[in-house]
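Every protein chain of the complex appears in place save one, which is left out.
Letters are used for the chains, namely A, B and C, taken in the order the chains are written, and counting of residues starts over at 1 for each.
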Amino acid sequence: MKFTPQDFKSDQEVKWCPGCGDHAVLAAIQRALPEISEELGYSRERYVFVSGIGCSSRFPYYMKTYGFHGIHGRAAAIATGMKVANPTLSVWEMTGDGDSLAIGGNHLIHAIRRNIDINIVLFNNRIYGLTKGQYSPTSQWGSVTRTSPYGTVEHPFNPGALSMGARGTFFARTLDMELQLTRELMIEAARHDGTSLVEVLQNCVIFNDKTHSIISNREVRADRTIVLRHGEPMIYGKDKDKGLILDGIKLKAVTIGKDGITKDDILVHNAEEQDHGVHMMLCEMQWPEFPVALGVIRRVKDRTYDDMVRDQLTEVANKSQIRCMNDMLRSGDTWVVE
Amino acid sequence: MKFTPQDFKSDQEVKWCPGCGDHAVLAAIQRALPEISEELGYSRERYVFVSGIGCSSRFPYYMKTYGFHGIHGRAAAIATGMKVANPTLSVWEMTGDGDSLAIGGNHLIHAIRRNIDINIVLFNNRIYGLTKGQYSPTSQWGSVTRTSPYGTVEHPFNPGALSMGARGTFFARTLDMELQLTRELMIEAARHDGTSLVEVLQNCVIFNDKTHSIISNREVRADRTIVLRHGEPMIYGKDKDKGLILDGIKLKAVTIGKDGITKDDILVHNAEEQDHGVHMMLCEMQWPEFPVALGVIRRVKDRTYDDMVRDQLTEVANKSQIRCMNDMLRSGDTWVVE
Amino acid sequence: MPHKVIDVQDVVIRFTGDSGDGMQLTGSLFADTAAFFGNDITTFPDFPAEIRAPQGTLSGVSGYQVHIGSSAVYTPGDYCDVLVAMNPAALKSNVKWLKPNATIIVDIDTFDEKGLKKAGFKTDDAFKELKITHHNIIAPPITSLTAESAAIVGLDPKSGVRCKNMFALGICYFLYNMSMDHTINFIQKKFVKDQALINMNLKVLKDGYNYAGTVEAIADTYIVKPSKQEPGIYRNINGNIAVAWGLMAASEKSGRPLFCGSYPITPATAILEELALHKDLGVKTLQCEDEIAGICTSIGASYAGSLAVTTTSGPGLSLKSEALGLAVIAELPLVLVNVQRGGPSTGIPTKTEQTDLNQALYGRNGECPVAIIAPHSPSHCFQAAFYAAKHALEHMVPVILLSEGFLGNGSEPWKIPDMKDFPTINPPLAEKLDDNEPYFYPFRRDPETLVRRWALPGTPNLEHRVGGLEKNHQGAVSSDPHVHEQMVHERAEKIARIAHVIPPQEVIGEQEGDILMVSWGGTYGHMLSAESQLRADKIKVGLAHFDYINPLPLNTEEIFKRFKKIIVFELNSGHFVNYLRAKFPQFTYMQYNKIQGQPFIVAEIVEAINKIVT
Partner (left out) sequence: MPHKVIDVQDVVIRFTGDSGDGMQLTGSLFADTAAFFGNDITTFPDFPAEIRAPQGTLSGVSGYQVHIGSSAVYTPGDYCDVLVAMNPAALKSNVKWLKPNATIIVDIDTFDEKGLKKAGFKTDDAFKELKITHHNIIAPPITSLTAESAAIVGLDPKSGVRCKNMFALGICYFLYNMSMDHTINFIQKKFVKDQALINMNLKVLKDGYNYAGTVEAIADTYIVKPSKQEPGIYRNINGNIAVAWGLMAASEKSGRPLFCGSYPITPATAILEELALHKDLGVKTLQCEDEIAGICTSIGASYAGSLAVTTTSGPGLSLKSEALGLAVIAELPLVLVNVQRGGPSTGIPTKTEQTDLNQALYGRNGECPVAIIAPHSPSHCFQAAFYAAKHALEHMVPVILLSEGFLGNGSEPWKIPDMKDFPTINPPLAEKLDDNEPYFYPFRRDPETLVRRWALPGTPNLEHRVGGLEKNHQGAVSSDPHVHEQMVHERAEKIARIAHVIPPQEVIGEQEGDILMVSWGGTYGHMLSAESQLRADKIKVGLAHFDYINPLPLNTEEIFKRFKKIIVFELNSGHFVNYLRAKFPQFTYMQYNKIQGQPFIVAEIVEAINKIVT
């Protein structure tokens, strides 16, 4: 059966604010799913969308798939349980920056460490939307919010860097308005065996409007972001004249043709490099020193937790004589009373 | 007043197993404190040792200082509260790999992100000691333990890498038996303003004996570990003939004098490099490809959370007219009934 | 034709519209005006969980109810005299709150095909569909009138139309002969940087007022005379702000700096937000990674010598249970504010309920008692928070302040107290080593109160260790059966003895007789109103409304003895009544429970009593 985006729309009214970036992500995912279904041979009933609590976490209600709107911060754990219980499911975790990096930070890094085969979409609007505008672990230093009337005094997490620190195998980044890129990354995430983390830089029109616009505004976007593609040189800019090179053991943003830089000096993106060091640097790139990296930053093959659990089960069962409870109960130290 | 290690010993009997690596850490810290006190001008009553639950978390009972044996995983949060409440205290968190990386993982990364000025000593024995031998988030792939009779199927955390991912400002590593190095690193940790994380590779004789011995055994230690010192070349080995060099954007272990490598090729350790990428690579070095890094891997200056909270308080207070509750209650929208 | 001006005792107005229509602001401006004028008021915001659900839909409707009176008003009112409904959805979802002859104010522009459809109407006559016949309906084309005004002041229509709530407000001011001064002032201050917006808002406000003066539908206008109030300086206050201020007051009176480790959660967030503002008074707030860190940072701060506070609502209270046990066994002062909302689980987060009492009483592993205080009105939250902190600090115990969404969001006028009328708070600080002790014994107790002393890090010679393992009086870990038994007993008894310093329970109305109504927390206003109504109906009842839940006041048993029947009213399945059954099993209790995420209605309380009487 061939699906259309319409097949993934539930009958529930979408209740996000008009103009919220979440709408675009919903659209992108609803467009990606038919393609994923076709490529990977998934029927609709194999999808489960799991979330925590937050505006973005309302996501499952809008999907005509199996869905679980969990509790705040625990989506990764719920999703892990589902996937281990039934590895044939395609499990998608929808989560916010508060949900997955504040209260849910631990479950996130453990899911990543285990490399459980789920797809995590992190809606990063750098604010708590649902509770009306408190700072989040990704709010920039000095953010004035309802709980930081004089500005925050803490460094934000960089979700990509955190994922590297937790030994992540897949990390990608997109912008809410880049529907096409988002769609593409969702497909990449689905393809990847292991924990895929896709960060969406998302706008909250109500409580943190324009938080990403310094890089995402249409006029500057091409110059302030770079879409990385595996095997391709790290070139960006409206005029494709900017790039990244290696400077000692660090990265450097350069202009091709300036200071004797040629196209050949430009680094080629290797998303499949095992070492986390370079991917870490790519994740951490910040405007104005660097363009912000979009696309698939890291994608390396590794054993997945759910597969290994299943394999171990089979292996142990194959070696064992015990086939049922009656066998088991009678094995080992027993005695008979006559 | 000048202190001796004896001044930091409580009257409580030390109840760790004979041969447990924790004893050596206790000794090293009791030896470091007099020095720290002298250098930083701390009196004994300014120290607080805070812990979670685990064998290592019994630590505070053995110190004649203020102490708080908390609940499992929450030491970082308790310590954070103490330090923010009273920034003049010297707050030390004693924690295990289970305590700080399993149940306490989130508090750990958030403490690090905030760069709160506490010193965290992480006793990494790659096992749950107190509950008698279950695997921990640092247990190596395949570990056979009480809860993994057929071997674990998950990747361990690397505490250093995780700390880099959480934007850590100080990370150091030592071995339990390297009393002298441990002492030194404790002093470094105390000197550092911000969250200092010191990982101690510790042996649990009862449930995970020799887990580190592949690198820590006296005969091989010099060849399989490297003690990094800021500003010094990354040279190691019994005969000081081994070193680390840059190979493209990655590190490589080499022998000086072989393949044309000279002393000048060897990288000089810069613990104060802002970028996390290289420190990440150093943290992740594993035998046999690399020596395991000991010493101070990262130490960068940054604003601390507790200082900033205090500064903001002063700043706001200086600008405000309000001096007491009576002022405050009468400010803003009020009306008078006569 | 000049309108007749009729005196009324009290009036209930309900402002409803889309989440983006500014109904919360409109309502509170009206409430403030009434309060400034001298009316007594009670307010009740009733908003959806969504921030901005699709415009015009039922799920996007936000409401704010104001009850104003010329004598004391205790509730926001069961039903309303005036309903402002800015769109068809608002009308539809609020028609159930109308009094039989209520006035309805609508923006008729929104009752077009699109608007009706969005609200799920099937015909083009919304009023008929809703069977609204007997009501006065005022139906100006507010949107188009506002758009015209925008053109006049030179504002784009889109920004202009955002002011349409002012039109409705203007009508209401006319209807109740109220002054617009306060609102005008407010507008001028709020938009000080944008003269066009000031002009626009003022114009629309006055347009509304003038419109009301000409429209036929308004035959008479009303006046609610000022109520007799004690002289003093007043302000409006809601329960969440009052909690924040009460804690700050306790900090001042105890000399212990205030620390709040917390995590945002509806409907408790405003307490954290308010505290975060008061850095000038030395308040430290730490927005943590989760609720567990919220309470644990507070426990750390408490150990270090702060008046430590953590704030939350239901799901957060659940998360804090383990750490609360740590505060209990470490015997550290701590105030845990829980603003109840509809459960279980995430439940219905923006609705009110009293269903966390069981969790507060029993929700921890092991024998783990805590003190519990429940505020009974928005302004009482100040006092309740102050005393929660006082008991926590003086008795070295965690105290749960069990508030409710209804109180936290609701507001009423408050006579601002003078801090000199509040008692000092004296925490049992240890200053030096006791004679004859080799070191500090952290769990040595005051023989009378059983309170241990608080030795702050930084104090020389008092180094000691606390923690979650059972300990003896000297502070050494112990699993001795008798040490454990004794410590369990002492921790409970220490709380029980707080009863010696709390006021005796009061009974309102009859002091003895047939029926005692019992209640606690935020139902106070409704219970009180029911009691007066019953009295007016010549039905004699007493009302014992409890603020102190654990310990109960010492005279509780004695009060219960004086009545033949005891009936306990709660917005839950019967948590308090079962607690009373455990504490005083010698009495027989009846119970009246409601679990709808809504406050009581006075009428249902009255009816419940009537049923018993007849």
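Rule of thumb we're sticking to: contacts are C-beta pairs under 8 Å (C-beta built on N, C-alpha and C of every residue); 3 or more make two chains touch, one makes a residue touch a chain.
Only a predicted model underlies this, so the values are computations on that prediction, with no experimental measurement involved.
K.L.:
Determine which of the presented chains are touched by the chain that is not presented, and list them.
P.N.:
Missing chain, whole complex, touching shown chains: A, B, C.
K.L.:
Of the residues listed, A:Thr4, A:Asn86, A:Gln140 or A:Thr255, which one is in contact with the missing chain?
P.N.:
Of these options, the touching residue for the absent chain is A:Asn86.
K.L.:
May I ask which residue of C:Ile184, C:Leu429, C:Ile595 or C:Val613 touches the chain that does not appear here?
P.N.:
C:Ile595
K.L.:
Using the touch definition up top, pick the residue from C:Lys118, C:Lys351, C:Arg452 or C:His545 that touches the left-out chain.
P.N.:
Final answer for the missing-chain contact: C:Lys351.
K.L.:
Decide which residue listed in A:Leu40, A:Val144 or A:Ile322 touches the omitted chain of the complex.
P.N.:
A:Ile322
K.L.:
Would you write out the residues of chain B that touch the absent chain, in ascending order?
P.N.:
Counting only chain B, the missing chain is touched by 13-18, 53, 55, 71-73, 102-103, 105, 128-132, 134-135, 137, 146-150, 206.
K.L.:
Please give every residue of chain A in contact with the chain that is not shown.
P.N.:
Touch set of chain A with respect to the missing chain: 10-12, 43-48, 50, 53, 60-61, 63-71, 74, 77-86, 88-89, 106-107, 110, 309, 312-313, 316-317, 319-320, 322, 324-326, 328-330, 332-338.
K.L.:
Applying the definition given at the start, please give the residues of chain C touching the unseen chain.
P.N.:
These residues touch the chain not displayed: 48-49, 313-315, 317-319, 321-322, 325-326, 328-330, 342-351, 353, 355-356, 358-359, 361-368, 467-470, 479, 481-482, 484-485, 488, 491-492, 572-575, 578, 581-582, 585, 588-589, 594-598.
The rule is simple: only the chains that are shown with their structure count from here on.
K.L.:
Any idea how many Å lie between the Cα centroids of chain B and chain C?
P.N.:
44
K.L.:
Please tell me the distance, in whole Å, between the geometric centres of chain A and chain B computed from their C-alpha atoms.
P.N.:
Distance between chain centres, rounded to whole Å: 29 Å.
K.L.:
Indicate the residues of chain C shared as contacts by at least two other chains.
P.N.:
279, 289-290
K.L.:
Do you know which chain A residues sit against two or more other chains?
P.N.:
Within chain A, the residues that touch at least two other chains are 103, 105, 137, 150.
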